[in-house]
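Okay, structure first, notes after.
For this depiction, one protein chain was excluded, whereas all remaining protein chains were kept in their positions.
Let's look at chain A:
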Amino acid sequence: MSYKTTPVNQFPKLVSQWIKKYDVTAPAEAKNGLEYKTIGDPAEMMLNNRVNTTYAPKAFFLPQSEKLFTVEHGRFQAPELKTKPRLLLGVRPCDTRAFWLLDTVFLAKGEEDAYWQRRRADSLVISFGCDTPCASCFCTSVGGEPFGREGSDIQMTQLEDVYVFEAFTEKGSALINKLPEADAATVKKVKALQKTSAAEMPKAFDNTNLRDHLYALFEDDFWKEVAETCLGCGVCTYLCPTCYCFDIVDEVQRGERVRNWDTCMFRVYSQEASGHNPRPNKAARTRQRVMHKYAYWIDSINEFGCTGCGRCVVNCPVNIDIREIVSAAQARSAKMEAAK
């Protein structure tokens, strides 16, 4: 597809036009750093940031609490549907990759989730290619790239004082087709930048046969060691752009059936009504988190269920770094194999 361009200082004008038609949602300043906000004024958006938002944008398609329906006087009521489409702007490629991964969960043929489907269909995603990844980023170790395309309709790249846009979908081209075409020299620069950014990123771990190595460690004390200081909180999974576990509850007083995020790191997640808990300790729960991302996702779609955004790395209150767990698992399993 073709490349379009606009000067950086003209971009706010364009965004103002978009705001009339869309809920334009972009990273903006928040009390806790950066968070996605639906902006009323282009001056609020903060693009090309050094760090990512704390809260992942998956919440726009899978809200933390989703009212599935209400019951009033014995009658079921479908939730109100939003009418204004959403334009997610300035999303990092690791986060758009997560949309693409989660589409395989929520849009599986014949099992489409109506809520996810509707929100995805009603939205446009413009990703922002990362030319300066952070120390906690590791997309290239898990199948992604700083300029990865998956899950976005358009990708924008900054070249000094111009933004260059490339559309990957029809929806995307329709939005930008009136912008001037980028010249050959500009396109060349974009392509070069994409290449160097990916190449310059150090690998966090070797992912060869990772799935098999993890399975080999399933019964090992390894998990007890790595989980020894884990608090069992919801930080790593709630901030994770690909975690999608939920629990459905009835808020009886309000007559609502609600779907809430849930996490395998909580003790109560696997607690059964009898009191039995098949994942009785933090070791078992940590193993579930890591294996789901690096083994079970591979089993189902042959992709890692981690996009390397680094949110869990940055925010774990006890600095349990999933990259270190993976490296240690590789080393331990190799050692076990050598001893055989």
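Here are some notes:
FYI, contacts are C-beta pairs under 8 Å (C-beta built on N, C-alpha and C of every residue); 3 or more make two chains touch, one makes a residue touch a chain; residues count from 1.
Heads up, the rule we're going with is that contacts and distances are computed from a predicted model.
One chain of the complex is hidden; its UniProt record names it "Coenzyme F420 hydrogenase/dehydrogenase beta subunit", one of "Threonine/serine exporter family protein", "Coenzyme F420 hydrogenase/dehydrogenase beta subunit", "tRNA threonylcarbamoyladenosine biosynthesis protein TsaB" or "Sulfate ABC transporter permease subunit CysW".
Only one of A:3, A:22 or A:55 touches the absent chain when the whole complex is considered: A:55. Panel shows chain A; residues 30-33, 50-51, 54-55, 64-65, 134-136, 228-229, 231-235, 238-239, 247, 249, 251, 256, 258, 260, 266-268, 282, 313-315, 317-321, 323-324 of it touch the chain omitted from the view.
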